[in-house]
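Worksheet: one structure, shown below.
Only a single protein chain was left out; the remaining protein chains are all shown in position.
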Amino acid sequence: MDDERAVAQVLARYVRAVDHRDSAAMSALFVADAVAESYYNNGGTREKLAELTGAETIGKAVAGLMAPHPPRGWSHHTTHDHIIEVDGDEATLDAQFVVFSIQGHERPAEGWPVGASGAQGTITPIESGYYQPRLRRVDGAWRIFHHTILLDQPLVLPGG
Amino acid sequence: MDDERAVAQVLARYVRAVDHRDSAAMSALFVADAVAESYYNNGGTREKLAELTGAETIGKAVAGLMAPHPPRGWSHHTTHDHIIEVDGDEATLDAQFVVFSIQGHERPAEGWPVGASGAQGTITPIESGYYQPRLRRVDGAWRIFHHTILLDQPLVLPGG
Partner (left out) sequence: MDDERAVAQVLARYVRAVDHRDSAAMSALFVADAVAESYYNNGGTREKLAELTGAETIGKAVAGLMAPHPPRGWSHHTTHDHIIEVDGDEATLDAQFVVFSIQGHERPAEGWPVGASGAQGTITPIESGYYQPRLRRVDGAWRIFHHTILLDQPLVLPGG
């Protein structure tokens, strides 16, 4: 596997970890003293939302700050159009992202309505922006040492 | 072309075959005795939807079980964030997917309404989940020998 694909697969595992609310899997993608910053990117003007330090803290935030999926619910954090630059043992990745919120319908006790066909549920894009992680090769594996999230939308944090 | 990209392009041709309702093109991506399984992935609990055996049967199902596109209609089966592992002449791929249903508007006899601008139609995400094909290299070409579809939504089959 070449370096660019190895770097891309770190992001593929990142989105799996988010969607599975898997803190341990997320932490494992970062170096111990990693920093993650998020911004509301208001027409090119960045407003800082949050900064987290440390792989364990970043991993916990995934499960601790994000609501669990409701019954028949799921999410897909999808990324697109990667620009990857590898320079020795460091690399940068710039990806577009779109988050889809999934809600499957519950089968009515009397069965699906006449005429119902195909997948029963709703799929709603709820967040988008850019992921811009910087990675370092450690013992042969790529890990994120600095992560930037640029969100297109203003964000209301829980309790905010 | 390296193995990982060759594997990814099998999936790229798979989604083209689905969207074009092209049974022959789909069959050609599978080995003769391939198996395809689909599940409703209800919050991590799998409920089996269907199992098909044989490249020809799998290919036919694409055109036979799926409704043809309506006038000015199309679909895009899109895949994201591939995790690919190649081990000699076998490979696994894990991809997120989102299916978009496209319906273009018909131009009114009196012309588009005043103020209309841009693309005229609707784009609706209707299905999502994970594709998890396993591939084997046969005479230098990668083909799927076992395919798993994990659907996020419960499914109502035609006539069901």
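Annotations for the structure displayed:
First chain written, first letter: the chains are A and B, and each begins at residue 1.
In this section, contacts are C-beta pairs under 8 Å (C-beta built on N, C-alpha and C of every residue); 3 or more make two chains touch, one makes a residue touch a chain.
From a predicted model like this one, the values you see are computed outputs, not experimental measurements.
The chain not shown here is touched by just one of A:81, A:110 or A:139, and that residue is A:81. Residue in contact with the omitted chain (choice from A:70, A:108 or A:125): A:125.
Listed for subunit A, the residues touching the missing chain in the whole complex are 2, 4, 40-43, 67, 80-84, 86, 96, 98, 125-128, 151-158, 160.
Where subunit B meets the missing chain, the touching residues are 1-2, 5, 8-9, 11-13, 15-16, 69, 71-74, 76, 78-80, 100, 102, 104-105, 107, 112, 116-121, 123-125.
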